[in-house]
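As structure tokens, the structure follows; a few thoughts come after it.
All protein chains but one are shown in place.
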Amino acid sequence: MDFDLNEEQSMLKDSVDKLLSNRYDFDARKKHAKHAEGFSPEIWTQLAELGVLAIPFAEEHGGLGGGAVETMIVMESIGRSLVLEPYFATVILGGGIVNTAGSDAQKGEILPAVADGSLRLAFAHAERQSRYNIFDVKTTAKKSGDGWVIDGEKALVLHGDSAQKLIVSARTAGGQRDEDGLSLFIVDAGAKGVSRRGFPTQDMQRGAEITLAGVQVGADALIGEAGKAGPVIAQVIDAAIAALCSEAVGAMEAMHKETIEYLKTRKQFGVAIGQFQVLQHRGAEMFVALEQARSMAYYATMMASEKDAAERHKAIAAAKVQIGRSGKFIGQNAVQLHGGVGMTMELKVGHYFKRMTMIDLAFGDADHHLAYVAAQPGGLLPASL
Amino acid sequence: MDFDLNEEQSMLKDSVDKLLSNRYDFDARKKHAKHAEGFSPEIWTQLAELGVLAIPFAEEHGGLGGGAVETMIVMESIGRSLVLEPYFATVILGGGIVNTAGSDAQKGEILPAVADGSLRLAFAHAERQSRYNIFDVKTTAKKSGDGWVIDGEKALVLHGDSAQKLIVSARTAGGQRDEDGLSLFIVDAGAKGVSRRGFPTQDMQRGAEITLAGVQVGADALIGEAGKAGPVIAQVIDAAIAALCSEAVGAMEAMHKETIEYLKTRKQFGVAIGQFQVLQHRGAEMFVALEQARSMAYYATMMASEKDAAERHKAIAAAKVQIGRSGKFIGQNAVQLHGGVGMTMELKVGHYFKRMTMIDLAFGDADHHLAYVAAQPGGLLPASL
Amino acid sequence: MDLRFTPEELKFRDEVRAFFKENLPEETRKKLEAGEHNGKQAIVDWQRALNKKGWAVFQWPVEYGGTGWTPTQQYIFLEEMQTAPAPPPLPFGVNMVGPVIYTFGSEEQKKKFLPRIANIDDWWCQGFSEPGAGSDLAGLKTTAKRDGDHYIVNGQKTWTTLAQHADWIFMLVRTDSAAKKQEGISFLLIDMKTPGITVRPIQTIDGGHEVNEVFFDDVRVPVENLVGQENKGWDYAKFLLSNERVNIARVGATKQRIRRIKELASLEFDGEDRVIDNPRFREKLAAVEIELKALEMTQLRVVAGEAKRGKGKPDPASSILKIKGSELQQATTELLVEVIGPYALPFEPEHEDGWNEPPVGPEYAAPLAPQYFNYRKTSIYGGSNEIQKNIIAKAVLGL
Partner (left out) sequence: MDLRFTPEELKFRDEVRAFFKENLPEETRKKLEAGEHNGKQAIVDWQRALNKKGWAVFQWPVEYGGTGWTPTQQYIFLEEMQTAPAPPPLPFGVNMVGPVIYTFGSEEQKKKFLPRIANIDDWWCQGFSEPGAGSDLAGLKTTAKRDGDHYIVNGQKTWTTLAQHADWIFMLVRTDSAAKKQEGISFLLIDMKTPGITVRPIQTIDGGHEVNEVFFDDVRVPVENLVGQENKGWDYAKFLLSNERVNIARVGATKQRIRRIKELASLEFDGEDRVIDNPRFREKLAAVEIELKALEMTQLRVVAGEAKRGKGKPDPASSILKIKGSELQQATTELLVEVIGPYALPFEPEHEDGWNEPPVGPEYAAPLAPQYFNYRKTSIYGGSNEIQKNIIAKAVLGL
């Protein structure tokens, strides 16, 4: 049991924090968002140069062989700075799938390009009807000669409008909501039959609706075994939720800090409003919520690599509940304690609040995951030792 | 729309309040509790003399022909003084059933005696397994000659140990949880085959377990039509819940008042603790909870006589939810703001807290009734005008 | 004690309901129902329709165009308006400056402004808040210095709602800097076309433009635009603010939003089940409905009390209406986001202004997250909920 960073982890943290504190203040972020891609290609390159995009991959694929703790460090920092660059979509989701289930050839082709910043991925998975059911997929892939033909519509694909390659889930067998019968494919974003419609998101990121109409891919586009992608998707999404938990902690921490700072400086009735006991206690309650969330983000980080898929998912779900609840409490109160200015686009606090709202809704909100944990035999803690 | 008491109602309120403020302070209450019956026979007589026990009954039965508002007035006052006398068991429950469904002969026999204080009733209805399902009755009544033989065990009968007559529910047909097939009987507490075991309750009242073993009653003991008592029980329990809501408001109001008083007088760190903004706001939040509860108690009072049983029960259930939630919030915080002394038997606040806890658990707690309201098509408010 | 509406009141309700049904433009109604904003013209058109009927300034004294309705009738009218839903008459004129003018203004001011307020010939906005003041309203710094028969106004106002449409602004200004802070304040009416006034939009977190900063740079205001006496403006402001609190519960609007939640939750699916069929969701919604029913009763009690106490003397308990009212508005906007779930994500600011492209996902999704963000304001403005609890603690509990 050791909660300290080792030397390499400390160095990673310092370098990411330094880059972002230099290049990602509030005004810089607004500029980054104005690029056509919705983020700064330059920052992306710098993240690659720092090795951040290489963290989770093996050295043979141009990676650094980092684990969940290293991802946690980066995501916390991303959360603190409200980073717009598609780290989550490319490295955690797309890269995560290739890294988890790809063939050696696929890893060799994709991962080094992700690591050096030249290739961005998006995970084209969710559909209009799927809501929080990660196995609810109607898009089909049918055998066609050596390869496959993919048809379907993907919704709300994070950074799907600017990714060069898409990781597409499709049903090769089974019913609409079966875990069995799902397959994953690597699809060029520019392939014939792929059409994309990008849109901005509430939190200043980008998403896309993607239509796949008779998209032909070769046999080498299939990731892993046909029909067996369900557990891969579940595992990568669990790891992705753990990463989101860490991002959320970064955002909550920053939002809390800004709020406390505001309480110390904003004067009303002749005193700093932080002199009012009610606001002091609110700050304390936000602190409790923050630390409880941080604890659960650690727990999610620890459990993201758990071999037993059921135990893993239960832990991840529990963390997501805590993050959702703490995030809502801290976010709403951060706005409230800022008063009117907290309602404006001109302060960072509102942007954190919106990001936290979207994190809660990503891959299942707090209620969804609470229902999951509650439905497990014995609940979260074992009924008997 | 008029929330004021009329002249007679004001007089009723004044006379009850006067009796109780003279005879029911904290020390007096302790003495009342020490009587064998668990309450003061003398106070009971005085309530009868004031006409309080006669309120809901028709004049021809020695009553005053009062309605739900008059009951509300009395119950609020009972709540404020934590009255131990069996008004609820005798007048609201037992008397309510006879008044609702009894024959003229039964009313003529029972109600005047209730009104003049000479007869106390108890409603022997709930059983070990019934929890909050008011139709879950295993006790049976079988035809025997002209009359009936009753067998079964009744649980948690309020003031069942000192009542002279019991109103007993029994199944004459149907399955264990059917609304149909229930019947009600008037049974002498001293009848052969009736055995009672009294016990004190958490809130200093009295309850009893009652066993009925081959208890023989005549045909005239049956209240209303055999097998048709389900709706009667439902109606009387709804009215009883409305009355409990009013009692709860009285208790919450008193508890809130005592707490605010304590905040004004208790000094710490050199000032009255009511100077601390956090405690001021807690007091304000308790006030909001109190007034919301009062509003719903009014609503329950208004709807207790609603003809449409489904609408009536939905409204009563909604009120019980509000009462349960407000009561828990106010009760827990009243103890908290009193600190250590709030934890002792020596202050009234803890007794209010316990009474509120028991009121929540009576006839279904807040969660139970919330689930009921939620399950109704369209919820509480009509889905469209 | 009789807790039901009288037959006369029920008849009145039917009359109001019928009028709304026949006269409210469907387009206007639908926008409100969807959680979108109506544009200036829709608001003007509707208020003029009300004014034609004689209902635009129903709460004013009869001599100035009011209806003479009882508080209960007024309550019924507002309830029907919010559940229709119909836009309220523009509050800055009808609820705020109008009553100040007919209570404290000169005969000339009454003649000049009141009919135009009723018919919304002038669009008014409110110049109270300042960047440095916030909840401490009396800490305002904008000055008005007398110069012959003019005041010269300098300073800045903020959170000025819909100032971008405004013809006139009513202002609190400091006319005596030496006096204690509440005692040097005056109440001015200023034509927004006067030189030296600049309106700068504030973009709120929902992406909308509802509020503004308004800058005053040597703005010359004729002295006849002073309301009442110089340095007595704080009294008029308190009067105005207490009027503002009456309809703050917005029970009808929340009722209407609950209908909307039920409607959308019946359209959205979670697997094979509609969201509305999820028992947990139903319980959360039922809990809100119960609190709302309680609040409605509380509001009726306040209204009945007001009928007795007389107008303009609001119950300090009406802070409950603000606290619970805003909590329930917020809870319902939050539930709408929960209904739509992942489809809260796309940001379509153009949606309201007649975007021609198809929406991303269901057409009803776009306004919901912005509405949730926007409604965080309800526990901040009009005296934050923290301030309301201070008021209860002091004025009601005596702490």
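Per-chain numbering from 1; labels A, B and C assigned in written order.
Just so we're on the same page, a contact is a pair of C-beta atoms (placed from the backbone, for glycine too) under 8 Å apart; a residue touches a chain by one contact, two chains touch by 3 or more.
This is a predicted model, so every value here is computed, not measured.
Taking every chain of the complex into account, the chain not shown here touches A, B, C. Here the missing chain is touched by one residue of B:139, B:322 or B:357, and it is B:357.
Contact with the omitted chain, checked across A:133, A:292 or A:344, is made by A:292. Within the complete assembly, C:280 is the residue of C:11, C:40 or C:280 that touches the hidden chain. Contact residues of subunit C toward the unshown chain are 279-280, 283. Contact between subunit A and the absent chain runs through residues 1-6, 9, 69, 260, 263-264, 274-275, 277, 279-281, 283-285, 287-288, 291-293, 295-296, 298-299, 301-302, 318, 321-322, 370-371, 373-375, 378-381, 383-385.
As for the chain not pictured, it touches subunit B at residues 126, 128-129, 131-133, 136, 155-156, 177, 197, 199-202, 207, 209, 266, 268-269, 276, 278-279, 332, 335-336, 339-340, 342-346, 350-351, 353-354, 357-358, 361-362, 365, 367, 371.
One rule holds in what follows: only the chains that are shown with their structure count from here on.
Computed from the mean C-alpha positions, the centre of subunit A lies at a distance of 39 Å from the centre of subunit C. Centroid to centroid, with C-alpha atoms defining each point, subunit B and subunit C lie 43 Å apart.
The mean-CA centres of subunit A and subunit B are about 54 angstrom from one another, to the nearest whole unit. Residue positions of subunit A touching 2 or more other chains: 276, 278. Within subunit C, contacts with two or more other chains are made by residues 386, 389.
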